[in-house]
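Note that one protein chain is taken out, while the other chains of the complex remain in position.
Chain naming follows the written order as A and B, and within any one chain the residues start at number 1.
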Amino acid sequence: MSEPRGAAAASTLEPRHEFTVASGEWENLPDAVEDDLMVINMGPQHPSTHGVLRMVLTLDGETVLDNQPVIGYLHTGIEKNTEYRPWVQGVTYVTRMDYLSPLFNELAYCLAVEKLLGITEEVPERASALRVLLTELNRISSHLVWLATGGLELGAISAMIYGFRERETIIDLLEFVTGLRMNHAYIRPGGLSSDVPEGFEDRVRQVLREMPQRIDEFEDLLTENPIWVERNKGVGILSAADCLDLGVTGVMLRSAGIPHDLRKAQPYCGIEQYDFSVPVTETSDAYGRFLIRIREMRESLKIVEQALDALPGGPIMVDDPKIGWPSQLALGPDGIGNAKEYISKIMGQSMEALIHHFKLVTEGFSVPPGQVYTAVESPRGELGYHVTSNGTNKPYRVKVRDPSFLNIGSLPRLTQGLLVADVIAAVASTDPVMGGVDR
Amino acid sequence: MGLEQNLPSGILLTSTERLIGWARAGSLWPATFGLACCAIEMMCTGAAHYDMARFGMEVFRGSPRQSDLMIVAGRVSQKMAPVVRNLYDQMADPKWVISMGVCASSGGMFNNYAIVQGVDHVVPVDMYVPGCPPRPEMLMDGIVKLHEVIKQEQFVERPRKGESMEDFRRRTGWAVGDETDMPGWAATRTQAKGAGGESAEANTMGRLSETAAARGDA
Partner (left out) sequence: MSEAQAPEGKGGGTGAHADAPGGVGSGNPNQAAGEATKLIERGIEIGLAEPLRQLRDRLVGAFDELEVSAFRGELTLKAHPAQLIELVRFCRDDEDVACELLADLSGVHWPGGQKRESAQETTGWPAYEIGDEDGRIELDYILYSITHNHRFRVRVDLDDKEPRIASVSELYASALFMEREVYDFFGVEFEGHPDLRRILMPDEWEGHPHRKDYPLGGVEVQYKGTTIPPPDERSY
């Protein structure tokens, strides 16, 4: 019988065995009888794993010695589906990957397609400014869902109610603009699908007036709450070197002290003209990530305000009729959406416009062959799109570098030596969205 | 019903089934089974703005053994399908399933190798709520309609543990979603309807039978 595990083992958090973090084959998991360790399965249906994540925990008592995440329970084959649809329809597929920040998915995809087309310069300024405005609003709503579900998992049920209430104000605004509460398919290659309606500015100003107090309420509720602090301070530590080794970017990297944000390092859509700062903490723990997300919400409000103040007029889609989706949409009697003036133009006046419309709707535009990689800073980290085209009207390969995929890969190192309850706090601080992990 | 109209108000006649049906529908506890985007809308439906607690449903039980209703919210992948069935089997009778969203109802926009084309290949579905994702109001509409069905239904067959959906349909004649009434499909409606299915469809709330009458069906 192996040496008895007594108080000595239980009192420290040091693992007693060396387990490769990458984990071996399933057969090499420790035997429950001989090694006195327990292998517990957490998920995929679990109220506290963010979505369908399954973790196989090897426990010594309550301490986690190894954590093997099993993913793929939401694998949808989105990347393969985009190969069978024209470029513009890829937006509707891609938007459902990371479903809490759909506008970021769309933005990165459209930036990649525009880069392939070579029209990055020609995207109108109004389109770029609106893209920034709406994606920053999306960032706020994504962080609110994180706060809500993170709070719920740790027992702060009010955080859940408050978070979703705040999210409703932002989702209402996005519905006003795009027509949908989630999965908007609003950002299209070349610009936007339609211009913002009347009354947009007033509604955004109203959100800007209300949100700061609401975020203050969150801070009052959680930041100095001793229970919240106890559960999050010192939990889920991943040092900067580990983060970089594991490819982890975003809030987790910034909580480890590295001020890396793609909005500053590789700006997109003219975001460099807005004045905002990137919050960083040095503690690398879950509490630091919480503070960063709260501060990021405030910084995003600053960006939204500046973008709204400086919003230029003009078109919202590139001029090129071979690419620009005819964007004169209006709610007409048939419910389909083409404005009457536009219909009279293509049917009566301009044959060329009719031909372009027909070609764009049936076949779509063709993109020159090549391969690009574009990345944006999504609420979870670096969201990159590696798009390959072979010259036709459908993508050849769309590979998405999703930040949550690598954040889940960091779970073994992140949760080593933690208690089971801390595993939940650590995973929550990672902010995974399984749609992005599994695609 | 005739007797009730002749009595002074304040006196309610009931039968045991209706009492039980009313009790079941009044506090239907859902299991947390959010998979993808629809799960977020389900959470919104449970949150303060579109409150589900008014129907007695804010208690999302973590364990399927303590819940009555499984709202399959999101796309069911091939890897997840056995897990869905496992959870369904763990639920105690009486149990109902709402398939929320088009991905759960029919595979949605993902007609490919990775997604089960409709969760009714795996579990029997009582209410299909379309939408991508359905608005909270749409989900609540589906839930309210399900409440009406629950109040009316007598004992309904459910699949036994480990029984596949094909065997279950052969045994009971439970209709598949795409065989029921859809515009233009009246001619191809199958005759195979079991006892529970028939009565549930025939005497549901006035709105539903009204629609059937308007379509000119039986």
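Criterion: a contact is a pair of C-beta atoms (placed from the backbone, for glycine too) under 8 Å apart; a residue touches a chain by one contact, two chains touch by 3 or more.
Just so we're clear, the structure is a prediction, and the values are computed from it rather than from any experiment.
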Determine which one of A:119, A:133 or A:317 touches the chain that has been left out.
-> A:119
Omitted-chain contact residue, chosen from A:75, A:167 or A:293 | A:75
Touching the absent chain when the full complex is considered, from A:96, A:167, A:357 or A:394 = A:394
Interface with the undisplayed chain - residues on chain B = 78-79, 107, 111-114, 117, 178, 184-185, 188
Touch list for chain A against the chain that is not drawn | 20-25, 71-72, 75, 77, 79-81, 83-85, 115-122, 128, 244-249, 258, 260, 265-270, 272, 320, 322-323, 359, 362-363, 365-375, 382, 384, 386, 388, 390-394, 396-397, 399, 401, 405-406, 408-409, 413, 438-439
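What we mean here is this: only the chains that are shown with their structure count from here on.
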Gap in Å, rounded to a whole number, between the CA centres of chain B and chain A = 32
For chain B, which residues count as touching chain A in their complex?
-> 32-37, 39-41, 43-44, 47-49, 60, 62, 64, 74-75, 77-80, 83, 87, 109-110, 112-115, 132-133, 135
Inside the complex, what are the residues of chain A that reach chain B?
-> 44-47, 51-52, 72-78, 80-81, 92-93, 96, 99-100, 145, 148-149, 160-161, 164-165, 167-168, 171, 181-183, 434-435, 438
